[in-house]
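Left out: one protein chain. Kept in place: all the others.
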Amino acid sequence: MAHVARDKKKLLARVRRIAGQVNALEKALQAGTDCADVLVQIAAAKGAMHALMMEVMAGHLAEHVAAEPREARRVAEAAAVVDLLRRYSR
Amino acid sequence: MAHVARDKKKLLARVRRIAGQVNALEKALQAGTDCADVLVQIAAAKGAMHALMMEVMAGHLAEHVAAEPREARRVAEAAAVVDLLRRYSR
Amino acid sequence: MAHVARDKKKLLARVRRIAGQVNALEKALQAGTDCADVLVQIAAAKGAMHALMMEVMAGHLAEHVAAEPREARRVAEAAAVVDLLRRYSR
Partner (left out) sequence: MAHVARDKKKLLARVRRIAGQVNALEKALQAGTDCADVLVQIAAAKGAMHALMMEVMAGHLAEHVAAEPREARRVAEAAAVVDLLRRYSR
């Protein structure tokens, strides 16, 4: 069973918490909340999204690369992680 | 009028797009989507949050720091941005 | 006196420590050090560079934006920080 399926409950709980943060952010903007507080809310939601990314990336590397018996598959899946990091991190 | 109020419509549109991305991410996990695709969705949502943060930070610096006539207020609001950057960036 | 001049000694000490880290990295590569260790050395040097950036950015915002009496100068110097963040962070 793929790690995303095995960890589905845990990952869904994280995503729903992030959805709640984004929802609270919408309400804060509606209510005209002080922008320094809005900034902290955005940064916290971004941090939670980063933590989710690390969780799924760790699972991907463990299952689709390290535990994968076929070398050609391992090479392709490892390259997908490197490509993601190059595009989305600085 | 505070920039968050003035730009409310634009900022709300961004937050709702991010809410849509998070919602799509939940569906992808529910459907057992391939984890390399899930990773790209997460990274894209994180990127959108970062762009939103830059937008609100630019408004904060322009309005609450650069355009603020009282120096003491400027110093406090500038320090809030530096504190946020130290806590949430690497 | 500009903050960079006032904090020169402290900033130069940081830059020289980073130069030492980069020099040690060159030696590690020369010696064929294990690449997991090389990765940690690179990440540590990058972290030190980020901390230096936060230090100089805090000084820039405090002195050239918050403490600057002319609004037009404040607006230009604040925009320089936002531009830097947009180009170099994700």
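Note that the chains are named A, B and C in the order they appear, and that numbering of residues resets to 1 at the start of each chain.
We adopt the following convention: a residue touches a chain if its C-beta (ideal position, glycine included) is under 8 Å from a C-beta of that chain, and two chains touch if they have at least 3 such contacts.
Quick caveat, the model's predicted, so the values are computed rather than measured.
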Over the whole complex, note the residues of chain B touching the chain we left out. 88-90
Chain C, residues in touch with the chain not shown (by the definition above): 2-5, 8, 11-12, 15-16, 18-19, 22-23, 25-26, 29-30, 32-33, 35-36, 38-40, 42-47, 49-50, 52-53, 56-57, 59-60, 64, 77, 80-81, 84, 87-88
Just the residue numbers, please: which parts of chain A touch the chain that's not shown? 47, 50, 54, 57-58, 61-62, 65-67, 71, 74-75, 77-79, 81-82, 85-86, 89-90
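In this section, only the chains that are shown with their structure count from here on.
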Edges wherever two chains touch, nodes for the chains themselves; is that graph a line, a ring, a star, complete, or other here? complete
Chain B and chain C have mean C-alpha positions lying a whole-number Å distance apart equal to 23
Of all the residues in chain A, which ones touch at least 2 other chains? 88
